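Sharing a structure, written as structure tokens. Questions coming.
A single protein chain has been omitted from the complex, and every remaining protein chain is retained in its original position.
Presenting chain A:
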Amino acid sequence: MNTSLPHVKQTAVYVYQAPLRAWHWINALSITILAISGYLIGSPLPTLSGEASDHYAMGYIRFAHFAAAYVFVIAFLFRIYWAFAGNRYSHQLFTLPFWRARFWHELIHEVRWYAFKEVEPAKYIGHNPLAHLFMVVIITVGGLVMIVTGFALYSEQTGLGSWQDEMFGWVIPFVGQSQDVRMWHHWGMWVIVIFVMLHVYTAIREDIMSRQSLISTMISGWRMFKDDRP
């Protein structure tokens, strides 16, 4: 009887540097606060009684939203900087190899893996192509849309002539009117919420079922491969 431990050679690559990991978790926290507080701004909690001077519920909720929004924006700007300053994987979030046939080929393979049509997934040091596509569309493009529409709405209270108004006030007539900007900002929230659901699920699933580590990678920065096969 073989009593020795099963011998599986693991290789590891350092993918996510510390600032990028910090960005990921700060971003996750700010998006969570933004989605919850944003929903409560659109559909407020049940009314409070008494005098107006007794409460400040909406005020606090809106403060949480604006504070988290600034954190999100500053983190976003930092992330753009890090795309240049970081290692070779750090600009993946802002580039999509749209014209590379291999990317689409691998993307189809990944979709087939999720559809249980492939026996095992391919190995990727950075994002797998499907994740890569979603990250660029939702986090980069979606994040930008939310920042621009969000600041446009914010400029309505900072007032005409404020820097928010100077930079983003044009968005309101561009989209239509204030109500339209609100509506699209609201839709954006749901798109991101659904992305987060899928993201969390696939991260856990792939951590278990794929041939590489995921969740621990975003904590330690090291991508561990579970086998030696290509």
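Things worth noting here:
Please note the rule applied: contacts are C-beta pairs under 8 Å (C-beta built on N, C-alpha and C of every residue); 3 or more make two chains touch, one makes a residue touch a chain; residues count from 1.
Just so it is clear, contacts and distances are computed from a predicted model.
Taking the options "Amino acid ABC transporter membrane protein 2, PAAT family", "Glutathione import ATP-binding protein GsiA", "hydrogenase (acceptor)" or "Oligopeptide transport system permease protein" in turn, only "hydrogenase (acceptor)" matches the UniProt protein name of the chain that is not displayed.
From the set A:Tyr70, A:Trp163 or A:Trp187, the residue in touch with the chain omitted from the display is A:Trp187, counting the whole complex.
Residue positions on chain A in contact with the hidden chain: 42-50, 52-59, 61, 114, 116, 156-157, 159-160, 169-170, 172-173, 176-180, 182-183, 186-187, 189-190, 193-194, 197-198, 201, 205, 208-209, in rising order.
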